[in-house]
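The complex appears here without one of its protein chains, the remainder shown in place.
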Amino acid sequence: MQYKLGELAEVINADLKGDPDCVISGVGTLQNAGSDQLSFFTNRRYARFLKSTTAAAVVLSVEDMNDCPVYSLVSKDPYLAYAKAVRYMNPEQSSDPGVHASAIVSVTASVHSSACICANSYIGEHAQIGENVYVGPGCVVEDNSVIGKGSRLVANVSVCHNIEIGERVLIHAGVVIGADGFGITNEEGKWLKIPQLGSVEIKDDVDIGANTTIDRGALENTLIEEGVKIDNQVQIGHNSIIGAYTAIAGCAVIAGSVTIGKRCMIGGATAIAGHIVITDDVVITGLSGVTNSIKKPGTYSGAMTITDNLTWRKNMARFRHLNELAIRLKAVEDKLDKSS
Amino acid sequence: MQYKLGELAEVINADLKGDPDCVISGVGTLQNAGSDQLSFFTNRRYARFLKSTTAAAVVLSVEDMNDCPVYSLVSKDPYLAYAKAVRYMNPEQSSDPGVHASAIVSVTASVHSSACICANSYIGEHAQIGENVYVGPGCVVEDNSVIGKGSRLVANVSVCHNIEIGERVLIHAGVVIGADGFGITNEEGKWLKIPQLGSVEIKDDVDIGANTTIDRGALENTLIEEGVKIDNQVQIGHNSIIGAYTAIAGCAVIAGSVTIGKRCMIGGATAIAGHIVITDDVVITGLSGVTNSIKKPGTYSGAMTITDNLTWRKNMARFRHLNELAIRLKAVEDKLDKSS
Partner (left out) sequence: MQYKLGELAEVINADLKGDPDCVISGVGTLQNAGSDQLSFFTNRRYARFLKSTTAAAVVLSVEDMNDCPVYSLVSKDPYLAYAKAVRYMNPEQSSDPGVHASAIVSVTASVHSSACICANSYIGEHAQIGENVYVGPGCVVEDNSVIGKGSRLVANVSVCHNIEIGERVLIHAGVVIGADGFGITNEEGKWLKIPQLGSVEIKDDVDIGANTTIDRGALENTLIEEGVKIDNQVQIGHNSIIGAYTAIAGCAVIAGSVTIGKRCMIGGATAIAGHIVITDDVVITGLSGVTNSIKKPGTYSGAMTITDNLTWRKNMARFRHLNELAIRLKAVEDKLDKSS
C-alpha cells in the first residue's frame, strides 16, 4: 500500500513541513528508513541518527525540526502521532471465517458464522465464540467460556472453563486463563487443596502477552478491567483486580487478592504480595518488591541494582549488619553530644 | 446440590450455633454470600464484613462468635474447616472415559479403559495412561511416560519422554515436564550441550501450576516428592529434589541440583541458586535470593521493598558505598576512643 505524506499528516494531526504528495509506503528506523519510508524521533539517545537519516519524512517535536535533514511531521506528542501513522498504514487484518476441518467444536458450543476457528483447536461444551473472533491453531476454549466480538487467541492458548472474555481482547500464544488459584491449607503437615469456584472476567480491549497466566478466583472472580495491557510471562493470582488502563510489563508477579488501581504502570519483574491495595496512577519501577499497600499516586521503587561483583560482596556483607551500624552511629553521636 | 447445616457441621467437625436444618446450597464471601450460602472468617482485615454479613452461616473461631450476626460453625482451625466444607460441596468430577476421535494414541501405548483422552491430544509410544486419568485437549505425553491413577493434565500440557508421574497429580495448562536441563560447557568460547539422560519423577498428590517447567535430570532424576504443591510459572532445574509437602509459590526459580526439605514454604518470585541445600521446615518469604544453604528451620527473607522513588535513589546511591560508610564509622569510633 502507498500513502501520501499529506494524507498521513492529516490522519495523525501533525504539521507537515514538506511535499504533501511525497509517497510513503511504510515505516522504518532513523538509521535504516529509505526514501519512501516514514520514521520518528523521540529518544535523544538516537540524536545522531536524525541528522543523517534518509527517511522520506520524520515525525518529531517542533524543537527538533531544525535538526531534521528531510521532511518533518511536527507533533506535540510525536510518539503517539507516529503510532497513529503506523496503525493507519497497518490495519488489523481479518481472517477468513470458518471452522477448520481439524478443529473440534462441541455440538453445544455456539460459534458465530464470521468467526475463524483454526486447525487443531478445541471449543468446549456451551462455549460461545462471538463475531469475528479468531481462535488460532492449537487453542483450547473449555466448557461454558465466552469469547467476545473481535477477540483473538493467537496459538496454543488455554482458556479454562466458565471464563468470560470481552471484545477486542488480544491473547498471545501460550497464555493460560483460569487455572486454579493457589488455594491450599495445611492439615497436620499435609496440604489440602481448596476448590477454586470463581472465574476470570476480562473486559474489553485488554492485551495479554505470551505465556502469561491469570488464575480463576477462589469464590469471586479475578478481574481484568477495560484497556489493561499485560506483557509476557506475567502471573496474576486469584481474586486480584487490575484497574482500567493499567499496564503491566513482562514477568511481573501479582499474588492473590491484590487490587491495583486505574492507569498504573507496573515495571517488569516486579512482585506484589498478596492482599496489597494500590491506588490509581501509581508507577512501580521494575524488579521491585511491594509488601505494603500504596495509598498515594506517585512513583515507587525497590530494586537493587548491580555494581562490580567485589564491591557488591563488600556492600552486602555490610548490609547484613546495617542495624548494628546504625546503633553504633547513634552511640558515637551520643558520646559526642556528651563531650561537647 | 443442597446440604443441611448440621450435616456440614459434622463433616467439618465444627460446633454449630444455629439451626441444623438450615439449607445451604453453596459458599460465598462475607460481603456477598446470600441466605443459603456458607461463608468463613479468618482474616481480621475483613472484620467489618463479618458484622454485616447476610450469609446463612459463618465458619469462624470461638473468639469471633459474638461478632457474627448469623449462624456460626465454630472451629479451632476455621480456614481448614471451611476448606473441608467447600471440598464436600464440590467433589471432583470424573470425566467420561474414552479416547476422542481426534486424539492420537500410539499403537504401543497403553490407555486404561476408564481414562479420558481429549481432543487433539497425543500419547506417544509405550506410554502408560492409568485408571481414571484425564488428558485434556492439546496435551502431549511423549514416549515411555507413565501417568498414574487419577492424575489430570488440564490442557496443552507437555510431558516429555520417559517421565514418571504418580497418582492424583494435577497438572495445569501449559506445564512442561522433562525438558532438557540447562547443561552446557564451554569449549574455546562456544557452548557444548551435555545430553540430559535423567528423568523427572513426580510422586503422588502433587499439584503443578500453569506454565510451570520442571527439567529432566542430567544423569539421575529430578524428584518432586509426595504432596508437594507448586504454583504457576515456577522453574525447577535439573536434579533438584523437592521434599514432601513443600509448597512453592508463583514464579519461584529453583536452579539445578537444589535440595529442599520437607514441609518448606518458598515464597513467590524467590530464587534459589544451584547446589543449595535447604533443611526441613524452612520458610523463605517472597522475592528473596538464596545463595547459601540453610541448615536450621525458621523463616528467612531477603527482598528489597519499595519506597518512593526519590528516597530509593538516594538510599541506593548510599548503598553503593556502604562498605566505605562502615569503614568511616570505624575511624570515627577509633578517634573518639583515643580522645576519651
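Per-chain numbering from 1; labels A and B assigned in written order.
Here is the rule we use: a residue touches a chain if its C-beta (ideal position, glycine included) is under 8 Å from a C-beta of that chain, and two chains touch if they have at least 3 such contacts.
Values in this document were obtained by computation on a predicted structure and should not be read as measured data.
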Contact partner of the left-out chain, one of A:23, A:47 or A:322: A:322
Listed residues B:117, B:140 or B:265, member touching the removed chain: B:140
Among A:17, A:126, A:229 or A:275, residue touching the chain not depicted: A:229
Sole residue of A:8, A:68, A:99 or A:118 that reaches the chain not shown, by the stated touch rule: A:118
For chain A, residues in touch with the removed chain: 26-29, 32, 43, 45, 79-80, 83-84, 86-87, 90, 100, 102, 118-120, 136-138, 154-156, 170, 172-174, 207, 209-211, 227, 229, 231-233, 245, 247, 249-251, 263, 268-269, 286-287, 303-309, 312-313, 316, 319-323, 325-326, 329, 332-333, 336, 339-340
Positions on chain B where the hidden chain makes contact: 102, 104, 120-122, 124, 138, 140, 142, 156, 158, 160, 174, 176, 179-180, 182, 184-187, 189-195, 197, 211, 213, 215, 219-220, 233, 235, 237, 251, 253, 255, 271, 273, 275, 283-285, 288-292, 294, 298-305, 307, 311, 314-315, 317-319, 321-322, 325, 328-329, 332, 335-336, 339
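Everything that follows uses one rule, which is that only the chains that are shown with their structure count from here on.
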Intercentroid distance (Cα basis), chain B paired with chain A, Å: 25
